[in-house]
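What you see is part of a larger complex, with each chain still in position.
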Amino acid sequence: MKAKVLILMGSDSDLPVMEAATKILDEFNITYHMTVSSAHRTPDRTVKLIRSAEKGEVEVIIAGAGAAAHLAGVVAAHTTLPVIGIPIDSSPLKGIDALYSTVQMPPGIPVATMAVGKGGAKNAGIFTAQILGLKDKKIASALKDFKKKMAAEVVKKAKKVENR
Amino acid sequence: MKAKVLILMGSDSDLPVMEAATKILDEFNITYHMTVSSAHRTPDRTVKLIRSAEKGEVEVIIAGAGAAAHLAGVVAAHTTLPVIGIPIDSSPLKGIDALYSTVQMPPGIPVATMAVGKGGAKNAGIFTAQILGLKDKKIASALKDFKKKMAAEVVKKAKKVENR
């Protein structure tokens, strides 16, 4: 795998959430390979993707899933690369099930868990950039600009609210 | 594997809970192989145990785990044998995390989930007997006796309460 980031989702219906991560990675010019692989329906494919990632250039794996969201944990079980988990709100339990299944990992196998849903996916992209920025000064510097731009946008919206 | 049942737990600290299942299996003369295997710390061992179970005589797999309890789900991902899950109360979230992680399995990969903790482990044993009882008349008949004995015990305790 030539990309810097492997993005996995448990189901293709998670795509609209996961694209919030790819938008950020695109913005930071970070390459990624995004595909679907289920911890439960395609466990072997999941392991193969991880092996391929490790043999390639992948440095971070992002995994998003809903309900009993085991995907990120299963990925973390098979690698020592940093794994970022995104709980997705796709069951009647409104993502609480996915959150607990993703974050409550046992000692030894960490999953860096983000917020439930799209915001979490966006933050997975940014957190990836923060990790890669430790080695890549361009990314590190882009992150500072990103933070400033974000602050500037808040100020712009603040003006609108003040003058409404 | 020569046993009829494979019992897995995510950590040896789950043993006191899981023994509630073995007591029942012993009572019904159902053979089992019980060991520790973590979905996260020993994913390959877990798969090997499942393969060995399938090649042997195992007909039911029982898996108990706490926190982000992925074990039962991961087992179910690798087999078409019936898998029974026991959520264990071993984190500050009091077993709710283990319950959601065990029961909220995605469509396609069922885990038959029992109550949180020891009572759930006992019921996993009974449910196993109920499955095996469909083929084995001795077990089926023992289950009816078990149910009667249970009712008789309630009546005995009821007398004590009535005469307190």
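A and B are the chain letters, set down in written order, and residue numbers restart from 1 in every chain.
We take it that contacts are C-beta pairs under 8 Å (C-beta built on N, C-alpha and C of every residue); 3 or more make two chains touch, one makes a residue touch a chain.
These figures come from a predicted structure and were not determined experimentally.
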With 2 chains placed, the number the full structure-file assembly comprises = 8
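Basically, only the chains that are shown with their structure count from here on.
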Subunit A and subunit B have mean C-alpha positions lying a whole-number Å distance apart equal to 34
List of subunit B residues in touch with subunit A within their complex = 10-11, 38-41, 43, 47, 66-68, 70, 73-74, 76-78, 91, 93, 96-97, 100-106, 108-109
